[in-house]
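One chain of protein is taken out of this complex; the other chains stay put.
Think of it as A, B, C, D and E in the order they're written, each chain with its own count starting at 1.
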Amino acid sequence: MSEQEKTKVMFVCRTAPYGTIYEQEAIEAMVMFGAYEQDVSVSFIGDGVYSLKKGQDTSLLGKKNFSMAYPILIDDFEISHIYVEKESLEERGLKDSDLMTEVEILDRNALKQKMNEMKALLPF
Amino acid sequence: MSEQEKTKVMFVCRTAPYGTIYEQEAIEAMVMFGAYEQDVSVSFIGDGVYSLKKGQDTSLLGKKNFSMAYPILIDDFEISHIYVEKESLEERGLKDSDLMTEVEILDRNALKQKMNEMKALLPF
Amino acid sequence: MKLGVLIKEGPYMHQAIDTAYNFIIAAMEEGHEINGIFFYNDGVYNRCATLEPPRDERNIMKLLTELELKGVRLIVCVAAGKRRGIVNQTVCKVEEISGLGQLLELCITSDRTVTF
Amino acid sequence: MKLGVLIKEGPYMHQAIDTAYNFIIAAMEEGHEINGIFFYNDGVYNRCATLEPPRDERNIMKLLTELELKGVRLIVCVAAGKRRGIVNQTVCKVEEISGLGQLLELCITSDRTVTF
Amino acid sequence: MLHIIKKSPYESSALKDAVEYIGQNDDVVLLTEDGVYAAKKGGKFEGLLVDLTKKNSVYCLLADIKARGIQESEIAENIKIIDYKGFVEKVVEHNPMTWS
Partner (left out) sequence: MLHIIKKSPYESSALKDAVEYIGQNDDVVLLTEDGVYAAKKGGKFEGLLVDLTKKNSVYCLLADIKARGIQESEIAENIKIIDYKGFVEKVVEHNPMTWS
C-alpha cells in the first residue's frame, strides 16, 4: 500500500495507567491496529505521559504490567510514531531519561500540527 | 428510638447531575434510608451544589429529571438535614435563590464540624 | 457524510451513550449515514441483554436495538466484552460481537469518527 | 474492628475493586472483621457471573467469590443491578442481591465504613 | 478541529487541557454534558470562555444547559447555543476530538 493510500489515525492518550483501564485497552487496540498496514500513531499528553514511566512494577497490586508493550510498539507492532508532549512532562517533573522507550518529544504546537493531519483521533 | 441511639450517616454529594449517575443513585439511596429512622443528612459540596439548581428540564435529553425529589427529602423522606457549602455556591456564581429547596448554607468550617460528628460518610 | 461512532462508557453511569443517541438521531434526520457504532471499554455494557431500568426511565439497550432495526451497525468489542462478562450468553445479539480491527475499519471508511 | 466496604465502580475499568480487595485481605490478616461489601453504582458489575478476563489477568469475580468462601458477606444492590442487567440470570449468586437498606445497616453495624 | 468538552471544568482538567490545543485558525469548541457549566455567567470560567470566543467559535448544547437548569440568558456572552442538529453540523465541518 502506498503512503498516500494509508489512513492516518492517532491514539491520544491522556490518562494515567492503572487507576483506570483506558491506557491498557488503548494499547490492546494499538497492537491490533498495527496489523492493518495503516499509518497509526500514538500521542501522550497530560497524565498520559505517566504510561511511559520507567520501572513500573505492579506485583503488589495484583494487576498486569501492560507497560512492557510500549517499547516494542514501533518495531513489532508497526506503530508509525510515538509522540510525547514536552509541556506535560515538565509539569510532572519528568525528563526523557524517565521514559522507558525512545519517543519523539514535541511541544504542544508541533503536536497540534500532527493532530491536524489525522483522519481520526481516538482519545483514551 | 431516642436521638442518642440513632446512627448519624451523611451523603457527601460532590458530583454534578446528569453527566454521571452518582447523584441520581445517591437520591435513590437517600429515599430508602429515610424509612429506617436513623439520623441521615446530606451535604452538597463542589459540583454537587448544581444538583439543587432550580428549573432543571431534561426533556431534550430523554433522561429522567430526578431533581424533583430534593424538595421533599426532609418532609416526606425524613432526611434530617440538607447542607450546602457556601464557598462552592459562590465559586459557581450561584445564590440561594438559585436553589430549588430550602437548605442550610454552611461555610466549609461549619460543614467540616458536621462531618466530624458522623459515624459514616458516603461520598457520591 | 458517513459518520463512525465510538462509545467508551457504560449505560446510565455516564451520559455518553445518551449524547451519542441524540446525536445519531439528529444525524440521520439530516440525511447522514451512520457507518457503525463501536462499543469499547465499558461501552460494551450498553449491549447487555438483561437491562431492566425502572419503568419511568429510558431503556438504553432497546433504544440501540431500534437504531439497529433502522440499519445502524452495532459492534461490540470481543476482548473488552469478555473481560466484563458481555459474551455470547449475555449480549443482545451474538452477531454484534467482533474484533478491534472493526474499529480501525470504521475510522478508515467513515468521513468522521466521533468519540463519546 | 468491624469494617464495612462500599464499592461504587466496576471491575477492570477502575482500580477501586483492586484497592478494596488488597485492603480487605490486609484487614483480615490483621484480625479485623469484614462486616460486608455492598456493591452500588457500577460496582454491581463486579458480581457478573460471566467475566472472562485474559488468562494472564486476575479474575475479579473469582477473587470476590474466594472472599465469600472465607465468610465475607457480599451484597449487590437490586436496583442498581436491574438497571445495569445484573439480575438473577447474570449475577454470581442470586442470594447476594438485596436492597439499599443493607447499605444503611452496614453503616450502622460497622465501626468504620470505607468507600472505594 | 472541533474540540468537544464534556466534563465539568470545576472537577476535571478537560477544558484546561483542551484550551492548550485550540489553535488560532478554524478550531471551534463545543461544550456538552457537564462541560456546559464552563459557560455559565458569574462562574469561575466565564472569563476564560469569553476570551476564547475572541478567536474561536464556542458552542454549547441546548439540551445540556436546560437539563441543568441553566437558562439561555445565563450563558456567557458570544457563546452560541445549538441543538443536536447543530452538533452534527459542527462534526461535518470539523474533525472532532473529545476531551473527557
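Before moving on, here are some points about what is shown:
In the analysis below, a residue touches a chain if its C-beta (ideal position, glycine included) is under 8 Å from a C-beta of that chain, and two chains touch if they have at least 3 such contacts.
All values reported here derive from a predicted model rather than from experimental measurement.
Shown chains touched by the missing chain in the whole complex: A, B, D, E. Within the complete assembly, D:19 is the residue of D:19, D:50 or D:65 that touches the hidden chain.
For chain E, the residues in touch with the chain missing from this view are 10-14, 17.
In the full complex, chain D touches the omitted chain through residues 1, 3, 15-16, 19, 22-23, 25-27, 29-30, 32, 112-116.
Interface with the hidden chain, as seen from chain B, comprises residues 12, 14, 45-46, 87, 108, 111-112, 115-116, 118-121, 123.
The definition used in the following text is that only the chains that are shown with their structure count from here on.
Considering the contact criterion stated above, the chains in touch with chain C and with chain E alike are A, B. Taking each chain's centre as the mean of its CA atoms, D is the chain most distant from chain E. In terms of the distance between Cα centroids, chain B is separated most widely from A.
Each chain gets one centre point, the mean of its Cα atoms, and the points for chain A and chain E are 27 Å apart. Among the residues of chain D, those touching two or more other chains are numbered 12-13, 41, 57, 79. Multi-chain contact residues of chain B (touching two or more other chains): 18-21, 60-61, 63.
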